[in-house]
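Here is the structure we will look at, set down as structure tokens.
Only one protein chain is missing; all other protein chains are in place.
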Amino acid sequence: MLFRITEKIIVPEKLRQTMLSSSAGAYCSYEGWVRDHNEGKDVNSLHYSAYEELAQTIGCKILHEAESKFQVESAIVHRVGDLSVADIAVWVGVTAHHRGDTFLACRYIIDNIKHRLPVWKKEVYSNGEERWIDNNHCGCSDPKNLQF
Amino acid sequence: MLFRITEKIIVPEKLRQTMLSSSAGAYCSYEGWVRDHNEGKDVNSLHYSAYEELAQTIGCKILHEAESKFQVESAIVHRVGDLSVADIAVWVGVTAHHRGDTFLACRYIIDNIKHRLPVWKKEVYSNGEERWIDNNHCGCSDPKNLQF
Amino acid sequence: MTMKIKILYFAQLAELAEKSEETKHVIDSSLCALYADLRKTYNFHQELTQLQVAVNHQLSAHDTELRDGDSVAFLPPMTGG
Partner (left out) sequence: MTMKIKILYFAQLAELAEKSEETKHVIDSSLCALYADLRKTYNFHQELTQLQVAVNHQLSAHDTELRDGDSVAFLPPMTGG
């Protein structure tokens, strides 16, 4: 169980290696990448800001919930600071005996990160404008659907 | 869209790099690892054998189905030959604009690989016995549940 | 009795306040009064009901009573990931 907020570039292969286990049969990982567009606007870069003390508590809580619900090992690394297009903003890794648990746990973790982790995102557009995103919630991650 | 059967060691970081895209916001990957035990027996190694011509057709069909159902880019690499504990037997990678599609597509692909791809697995146990696995189907991947 | 309260700002609130933290001496122990005061000073957009509150780095109910030495953060909807 690893939870980390970092300003450094996320290197998924290094993180993947921390998950290796000869008793696990299934590994599922998720990465959130900075896209070059959002809601019809050209995105140049993103800025992520975190409330670190609280994020540490809530991040570990989310992992703990996932591990006890789904019988998995799991980890989260979330980047903060200035990110460019194609950078990794968040990485989630999950291992288990069986694949079903890895998918359910990985999805549970990323959905809960988006709703509960005290991290905020500002988009910087190609025309120089900036905007703090004020709603992370598309229909697919409606809080009502968070439990599965 | 990449489908490959290979005798070589699977290097997930290399495959991940083939998926990079500045317009994708979400990447989900799955790996099947050789476990050191199965159904109470100590596993020493696995042997995978494939019907390559048919696997090529069916593998591409599975990817095509996933891409049209879920609006994703996707790839499969399946290893054959003799594998040791902790080796990667299969790798699946999926990218999309949004995370929901990547999870659904990745799960669809691995479930369909297990049921439809003409690949067979023989377990070699620490006591020297060998056994062709004759049932890949735990409850969680009942063919009835394959469509979601 | 005045209480010394440390206030932490994040995201758009930090940008509007032009600082990431400050210390205030307050008399009213309600989060509601504190936020009303800050909102007037810095022109925060949101109502208190739209924000979560952390007291001493723990998510806390909106009716939590402040005590001398507490830290407080008003948190806009989270948008990580």
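The letters A, B and C name the chains in turn, as written, and every chain counts its residues from 1.
Criterion: contacts are C-beta pairs under 8 Å (C-beta built on N, C-alpha and C of every residue); 3 or more make two chains touch, one makes a residue touch a chain.
Just so we're clear, the structure is a prediction, and the values are computed from it rather than from any experiment.
By the touch rule given at the top, the unshown chain touches B in the complete complex. For the chain left out of this panel, the touching residue among B:18, B:57 or B:84 is B:57. Within the complete assembly, residues 32, 48-51, 53-54, 57-58, 78, 89-90, 110, 113-122, 132-137 of chain B touch the chain that is not shown.
Quick note on the criterion: only the chains that are shown with their structure count from here on.
Considering the contact criterion stated above, the chains in touch with chain B and with chain C alike are A. The most distant chain from chain C, with centres taken as the mean of CA atoms, is B.
Distance from the chain B centre to the chain C centre is 49 Å, each centre being the mean of its Cα atoms.
Note on chain placement: the centre of chain A and the centre of chain B lie 23 Å apart, centres being C-alpha means.
In chain C, there is no position where the chain touches two or more neighbouring chains simultaneously.
In chain B, there is no position where the chain touches two or more neighbouring chains simultaneously.
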